[in-house]
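What you see is the complex with one protein chain gone and the rest in place.
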Amino acid sequence: MGFFQSNLPYLLAGISTGGQYALIAIGYTMVYGILRLINFAHGDVFMCAALMVIYSASYMPLYVSLPLAVIATGVIGFAIERVAYKPLRTAPRMSAMISAIGMSYLLQNLALYVTGGLTKYYPSVPFIADSIEIFGAMTKRVTVITPFVTIILIVALVSIIKYTKIGIAMRAVSRDFETAQLMGVRINSVISATFVIGSLLAAIGSILFFSNYTGVTPTVGGMPGLKAFVAAVFGGIGSIPGAVIGAFIIGICENIIKGLGWTTFSDAFTFVLLIIVLMFMPTGLFGEKATDKV
Amino acid sequence: MDKTKRRDLIISFVLIACIFLIVAVLEQILPKTSMLFTVLKKGSIYALVAVSMNLLNGFTGLFSLGQAGFMLLGAYTYAVLTIPVKSRAAVYQYYDGGIIQFAVPVAVGILLAGVVAAFFAYLIGLPVLHLKSDYLAIATLGFAEIIRAIFQWDKLGGLTNGSNLLRRFPIFRSALFPFAVSGFCIAIIVLLINSTYGRAFKAIRDDEVAAEAMGINLAHHKRLAFTISSFFAGISGALLAMFQTTVQASQFKSAMTYEILLIVVIGGIGSITGSCISSFLFIACSEWWLRFLDNADTYIGGFHVPLLRPGFRKVVFSIVIMAIVLLYQRGIMGDKEFSIEGIRKWLSKKLRKKEAHA
Amino acid sequence: MSSTVLEMNDITMQFGGVVAVNSLTMHVDQGEIVSLIGPNGAGKTTAFNVITGVYAPTNGNVFFMGKKIVENHPVGKMKKLYAGTDNGKYTGHLEPTPDQITKLGIARTFQNIRLWKSQSVFDNVLIAKHLRRTSNVFTATFRLNAVEEKRQREETAELLNILGLYGVKDNNCTSLPYGLQRRLEIARALATEPTLLLLDEPAAGMNPQETIELTDFIGKIRDDFKLTVCMIEHHMDLVMNISDRIYVLNFGALISKGTPAEVQSDPAVIAAYLGEEKNA
Partner (left out) sequence: MKKLFVVLSILLLVSAVVFAGGEKEGTGASGAKVVKIGVYEPASGDNGAGGKQETLGIQYANSITPTVNIGGTDYEVQLVIVDNESSNDKAVTAASELVSKGVSLVLGSYGSGVSIAGGDTFANAEVPAIGVTCTNPQVTLGNDWYYRICFLDPFQGTVLANYAKDTFGAKKAYALAKLGDDYSVGLCNYFIKAFEALGGEVIYETFPEGTSDFAAYVANAKNKGCDVFYSPVSIEAAALIIEQANTQGLTMPILAGDTWDSNVVLGAAKGTKVDISVTTFFVEGSTDPQITSFVDGFKKYLASNQTAMTNNGGNDEIAAVTAMGFDAYYTALEALKKAGSTKGADIQKVLPEVTYKGVSGDIAFDENGDAVRNVAYVKKVDNTTGKWQFVSVQSVK
């Protein structure tokens, strides 16, 4: 029991970070599935969501500002797509990706400008930010809630993609962009929807994440973003369940590594894991094999 | 035709010579503290690494994001090997002087910087180079991050000084030095690109299957491009170390690679001159020209300019970047090169236009 | 009977349960023009891909100039799925990469044109010369291979001359009309100095006029370059005109072979293939 008790914190932290990564990773993986674009700005959208909560919370009660921020994030996601990616549909893939990097720069620097380089602290959301005790391990309630929230959202998302019209359209587009277009699928609305959904999830992810780790700096989106992206690749980029599983694996391993005292490598390990997987499955756990027709 | 080619070649050499001359003269007349030289130094260093990345992403079509990692290897190799023995005790303060107790000459250090980077690139290349586009990208990015972590590991402190600064190694004062080294390296890369191997690289970029079917050994050529590119990344790393006078693993983040990638794409993927020009512009904008935007109390006459305060420079800068990316989708040079011949063609076109109007 | 250039024995190619080529045995002799015909999806291109090392066959082996270049037999889970004839004759595992095959002297063109799009006509051919280089990356970079470089350029120019592409040598290859692009692909293949040339639907998308030109052209290069040609083609008149022998595939299996006359009169072929053409 002592062993269990002493190691529970790592496991809990792992599961919750895993869940939060998952929520970000979905954004990456969906966008990639449809546009074959690594949306580097996604991690920063995650950061913006947090900042908006912080700033709005000083004017209005949390129960207003939280949903508002989530919606606003969706709008940001939509705007980013329209401004930065839509004009580049026909351009080489590389320039779309550069546009993503540029966007990420812009968001970070805007945040830097607004916050004046000072760390902002996330308002503690009642209930979920309270500290509780499970099996003698103290932690925040959010740690326990996160995985469930994540799972629920995933299920909802998957069913959207499976059964709704837009979901079917998404699958069609990700299968074959041109054909879908020819078949009269309204590409732009589908893509926008993808970005909005991705951003919404990122926003919820950020609420969970920052209730736990309250410091928000302009670059705070970077590492979680990168990790989430790795998770997406890990699970086979383009596949939602893959992203989620990848995220949880990475989240948990990362914390175990820290627990073992290999703290220097807590980030690097994520990549070691990734590379090992890619060695044996070049397209990740659930990625569809790329076949080159001769 | 061939005669004009030779003439163009001569003219371009003359131009390059002129650039060197101008820099040399400027160093005499301007105060050596002028920001211009900072930009010229850093710009020339970034030009080299941008070109080396272009060799990979632009000419071989290998989408690699490992550049920062290889620069780190180069920078550390140079720093570790060239710190004078008498200063080591001070630098390796927590690791009683470090394990290396000798120092090599600068030239050797720079060369070894490249060699070490190339060696690691070779090893990394073996497993990852068969990965396809984005998977390759993220794998190389990962390796860069892993290298960074390893170099910060205090168990290796005797060698790398843990995560602490390395300093006191020989550095350069004149901007001519990085110019010369980068120029030399870039020249080699250009020669390579125009050689039969360079053509093979382009073939791989254009169509892997066809290239292989025409007898180009993919594995071998990809590894070649990867290793060579890393070699020069390593050298530029060494130069960067000299420029900064200190090295620390924590600065070689993936953000650095993104920066270089930005330079490459803004310059135009597959354009050497593009990479060079854009790297100078990039550095000048980010480090120099826009600084005034950070100055909170700027007045035009009596009018207090709004918005200006620390951080605004970066906002404007990133907006400029976005504008370039969106408006010049293929970069400022596209895949064209800035050449005498090109200028001549362009001029004659203009002239013809004029005649047409007349 | 002149010497055999290419020899395929019991070549079976299976993708999972799908049998693309089913124990195909064929041979091509020195100086012949052999055609491989059959309805779409009959496994013709797959056969080519096996020869050129793009796919490793599931079973069977390939000899080139009397030397074994490819061999394989079902292993692992393939054993269960395997549908072809497995007479245990083939035990080796020989899976060369396409470039190795090309080095041996087998060059090919592609069904869907695969030129190096950013390159000029001249460079497309010149790059193919890379295979026969003696320089290494160092000598090449520092121009210590000037002699070879010069020779390659001359050879390329000559090749373009023979194929009547010299006039457009500086154009970008994508700017050429379709017919010329196919011709350029052939030129590129020839630049690798092959003894066996595999043409994958060289006449696809050509009008009758171009097709007739192509007929003579293929004959011409066969003689000029002392080649052996094996081609996949749908234009029956072309096939019947220049083929010395014809193999007919249907659903991956060989249903007929022989001289054009024999094949034309083979009821199996008519049923499977020409018949449909008549109705069409």
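By written order: A, B and C. Residues from 1 in each chain.
In this section, contacts are C-beta pairs under 8 Å (C-beta built on N, C-alpha and C of every residue); 3 or more make two chains touch, one makes a residue touch a chain.
A quick note: this is a predicted structure, and the numbers were derived from the prediction, not measured.
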Answer for the absent chain's shown contacts is A, B
Checked against the full complex, the residue among B:Asn164, B:Ser195, B:Asn217 or B:Thr257 that touches the missing chain is B:Asn164
Those residues of chain A that touch the unshown chain are 6-7, 9-10, 12-13, 17, 112, 116-119, 121, 131, 137-140, 212-215, 217-220, 222-223, 255, 258-259, 261, 263-264, 266-267
In the full complex, chain B touches the hidden chain through residues 31, 33-35, 38, 42, 87, 90, 93-94, 149, 152, 154, 162-165, 167-168, 171, 173, 243-246, 248-251, 253, 287, 289-292, 294-295, 298, 310-311, 316, 320, 323, 327-328
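In this section, only the chains that are shown with their structure count from here on.
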The distance between the C-alpha centres of chain B and chain C, rounded to whole Å, is 43
Between the Cα centroids of chain A and chain C the separation in whole angstrom comes to 48
Among all residues of chain A, those touching at least two other chains are 294
Touching two or more other chains in chain C are residues 54, 110
Chain B residues touching chain C in their complex are 188, 191-192, 195-197, 199-200, 202-203, 205-207, 209-219, 224, 228, 270, 335
Within the complex, chain B is touched by chain C residues 52, 54, 97-100, 102-103, 107-108, 110, 114-119, 123, 126-131, 133, 135, 137, 140-143, 145, 149, 152, 188-189, 191-192
In their shared complex, chain A is touched by residues of chain B numbered 57, 63, 127-128, 130-135, 137-139, 141-143, 145-146, 148-150, 152-154, 208-209, 254-255, 258, 261-262, 265-266, 269, 309-312, 314-315, 317-319, 321-322, 325-326, 329-330
